[in-house]
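Beneath this line is the structure, given in C-alpha cells, with notes to follow.
A protein chain is absent from this complex, but the other protein chains hold their places.
A and B are the chain letters, set down in written order, and residue numbers restart from 1 in every chain.
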Amino acid sequence: MRSASDILNAHRGDPTRLVQILRDAQHACGNWLPARVLSEIARGLGLPRARVEGVAGFYAFLNLKPVGRFRVLVSDNVTDRFAGSAETCGALCQRLGVKRGHVRSDGRVSVDFTSCTGLCDQGPALLVNGLAIPQVTGERLDQVVRLIEADTPVDEWPADLRRVQDGVRLQGPVLGATLEPGAALHRVLHASPDDVLATLKDSKLRGRGGAGFPVATKWETCRTAPGDSVVVCNADEGEPGTFKDRALLMRRADLVVEGMTIAARFTGATQGFIYLRGEYEFLLPHLNEVLSKRRAAKLLGTGICGDRGFDFDVDVHLGAGAYVCGEETALLESLEGKRGVPRHRPPFPVTHGYLGRPTTVNNVETYADAAVIFGLGLEAWKALGTEQSSGSKLLSIAGDVERPGIFEVPWGTTVREVLKLAGAGSVKAVQVGGPSGELISPKELDRRIAFEDLPCAGAIAVFNESRDLLEVVVNYAHFFAHESCGFCTPCRVGTHVATRSLDKLRQGRGSSAELAELGTLTRLLRDTSHCGLGNTAPNAWRHYLDKFPDDLARRLQAGFVPAFDVDAALVAARTARGETP
Amino acid sequence: MTAKVRVATTSLAGCFGCHMSFLDIDERILPLLERVTLDRSPLTDQKHAGPCAVGLVEGGVCNEDNLHVLREFRAQCQVLVAVGACAINGGLPAQRNHFEVGDLLRRVYTEEPGLTRRVVPDDPELPLLFDKVRPLHELVKVDYFIPGCPPPAEAFWAFLSDLLDGKEPRLPKGAIRYD
Partner (left out) sequence: MSSFTLDGADVAFTEGQTIIEAARVAGRFIPSLCAHPEFPAHGSCRVCTVLVNGRPMSSCTTKASEGQVVESNTAALNRDRQALVQMLFVEGNHFCPGCEKSGACTLQSLGKELGVTSAGFAHESPTRPVDASHPDILLDFNRCILCELCVRASADVDHKDVFALSGRGLHKHLIVNAESGRLADTGMSLEDKAMTVCPVGVILKKRQGFSTPIGARRDDVQTPRQRLEAGRKP
C-alpha cells in the first residue's frame, strides 16, 4: 500500500495537485480519507489542515467517512431512471444485503445514487470504485454481485463488463475526420498569427460547452494578455444527458489534443490541461496513451514539429464528482487544488486564469472543431450550419428512442429531424440542452438546434407519452440542489427549497402556494445567483410550469396543504406510547 | 355606529407572554373594546371560536390538540395572524427539535430517577406530540405575522388599528422585533 509520503512525492509535493493527491490517498486507504491522513497531507503540502479537509469535503467522490471497499454508485439521471436504475439499485442492495446509503457491516460494499455518469445511452450504469459499468441488468447485474462477493478488485473485472461503447450513430466532419495526427497543426505552424486569427474569425466557430462564445475573440484576448498562458480543455461534461465529449475522447482524442496544441501555438501557451470528469476515469489510460504517442511523434513536448521555440505539453487532471467544476472558473479553482467554487468575474480566465495566468478554456468539441477547421479547410466547415452557428454539432440523444447515442448533425437541424434520426415514437416532451436547457413541447418540434433558436451543448432527452414529466422535473431539481456549490445564498438554499415544493407537487400535495414559491425562486435564482448554475437552475422547472399547464393542473390541490405529512409526524409519539401506528 | 369586529385569540405551544404584552396597550384597551368584541380568548374563557374577522394565535404547533385548535381558528377567522416567535418559528419549545421525540418521552417518563410508574403516558385524552414543534405557516395559511418575543404592545396596537381602519396593516419599523 502506498503511504501518504509516497503519494505526495509522486505529485512533487505540489499543493495545486491536491485533488489528485486526495484521490490517490483515498485509493490507498480503502476508499476513504481518515482524519490522520488528511493531517499528514496537510503537513506534507504546508497547507492548513482545515483547508485540506474543506477541499476533501467538497467533492462527492472523496469520502471523509468510511464507505464500502466496493463503492457502488448508480447513475441517477432521469433517463437512467426510466431505463430501470432504481430497480437496479434496489436489486443490488437486496442481493448484496446492504441498505442504500449505508455500508454493509463487514465493510465490503456500499450502494448509493450519484449524478448522471454520462452513460445514458447504455443505462442503467454504475460506477464501481470510480470505474464505469454500463447496462447493469439481468446477467450483468448477477456478475457484478458475484465479483463483489468474490472480492475481485475492479481492475480485474472482465473487460466485457467494463466495456463502454462510444455510441456513435452518425458521423460528420468531426467524428468522421480522417486527419493524420499533426496534419492540422502543420498548417498552423507556418501561418502568421494574423492568418490564424482571420481563419478563426471567418469560421465563426463558437464554443460548444454551452455559452457559445466566439473562439477567435477568446484566443486573441488570451494571446495578447501579459503572462505565460495556459490551455485548458473542459472535459467535465457534467450536464445530465450529455455524453458527446465521452465519444470524442474515445474516438477522436488525438484531434482534441491537436486542437489544444493549435491553441497553444497561437496563444503562446506551454502548459495544457485536460480536466476530465471523475466519472470518465475509465478513459484515463487511453488519453495518456494518446498523449504519449503524440510526444513520441514530436507533436507534444519540447520542440514540437522540430520548431525549437514551440514547447507545449498536456496533463490530465481528474475531477472528483462536482458538476459545478464544469463552470470554467470553478474548474480552474479545482485545477489549483481548491474547492470548486466559481470565481468573481471580471477578471476573466483569458487574462487571469490558472494561477493568475492568461488561460484559454474551451470545451472538448471546440478544440476538435478547431483542428478540423485548420485540417480540412474553411469551406467544408462553412458549408454546414446557419448564419450564427457554423459547422456541425454533436448531439447525445437518450431516453425514449430506438437508437440512443451520438449524432453529428449540421447546426440548424430541427428537433423533429433529430428525433427521426434517433427513432422516437410518441413524444410528450424533449429536454434540449439538459436540465439547464429548455423543455419543449410537441408543438415546438420544428424549432432548430442553433444559437439563434435552441442553443444546445449536446444533451437531447426524449420522453414519450407514458412518462411523468413531473418526475423529470423533480429529478432535475434534485440534481441542482445536490450540485450547488453552496457559495451563494439563493442557490444554496433556493435549489433545496425548490425540491421540497416540487416533491410536494409530485406527491399531489401541491397548491397555488407552491407555484407562487417556485415563481419567487425562479426570479431570485436567475437574478441574484453568483454563477451560471444558480442562474439556470430554474430552467429545470419553469418550462414545465409554463408549457404544460394541463399536466400541472391535474396535480394541484385547491386549498392549503401542510408543508409536511401530519400523520407521519405523529408516528414517533404513538410508538413511544406503545400504540401500533 | 358600525358593527363591532369579532376578534379571537388563543395560545398553542406558547407561554401567554404575547397575550400579556397585548394587554400592555394599557388604557388603549378601552377605545379598542368599543370597536372590537372578543370571541374565544383566554380573556373571555370561551372554549370555541365562532365566525370572526380576526384570529390572533400565539405559540407554535407542538401536538395534535394545537393543530385542532389552529384549524378551528383558520376555519372561523377571515384573517389569521401568527403572533410571536413561537408561532412564527417554533420559538423556545422548538429547542426540542434536535431530539427524537420518542426518545424524549421515554427518557422523561421511564428513565428519570424518582418515577413511581415507569410508562409513557398513554391516556387517549392526552394529545400526541408531533416529532417537531412547528410554526403555524407550515400547517395552515397565515395572513400576517407579528414577530417578537413577545411582540411589543405597540405592534399589536398599530396592527389592529390599521386593520380596523380598513388599511393594509403595517408594523412601524421600531415595532418589528425578534426578541
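Remarks
Here is the rule we go by: a contact is a pair of C-beta atoms (placed from the backbone, for glycine too) under 8 Å apart; a residue touches a chain by one contact, two chains touch by 3 or more.
What you are looking at is a predicted structure, and each value in this text was computed from that prediction instead of being measured.
Annotation: of A:242, A:390 or A:484, A:484 touches the absent chain (contact as defined above).
The omitted chain makes contact with just one of the residues A:8, A:175, A:457 or A:524: A:524. Contacts to the hidden chain, counted on subunit A, fall at residues 35-36, 38-39, 48-51, 53-54, 56-58, 64, 322, 339, 344, 481-490, 492-497, 500, 517, 520, 523-524, 527-530, 563-564.
Annotation for subunit B: contacts to the undisplayed chain at residues 82, 85, 88-92, 94-95, 97-98, 132, 134-135, 137-138, 142, 144-147, 149, 171, 173, 176-179.
In this section, only the chains that are shown with their structure count from here on.
Chain centres here are Cα averages; for subunit A and subunit B they lie 49 Å apart. Taken in their complex, subunit A has these residues touching subunit B: 513, 560, 562-564, 566, 569-579.
Subunit B makes touch with subunit A in their complex at residues 64, 67, 100-102, 105-106, 120-122, 128-132, 134, 138-141.
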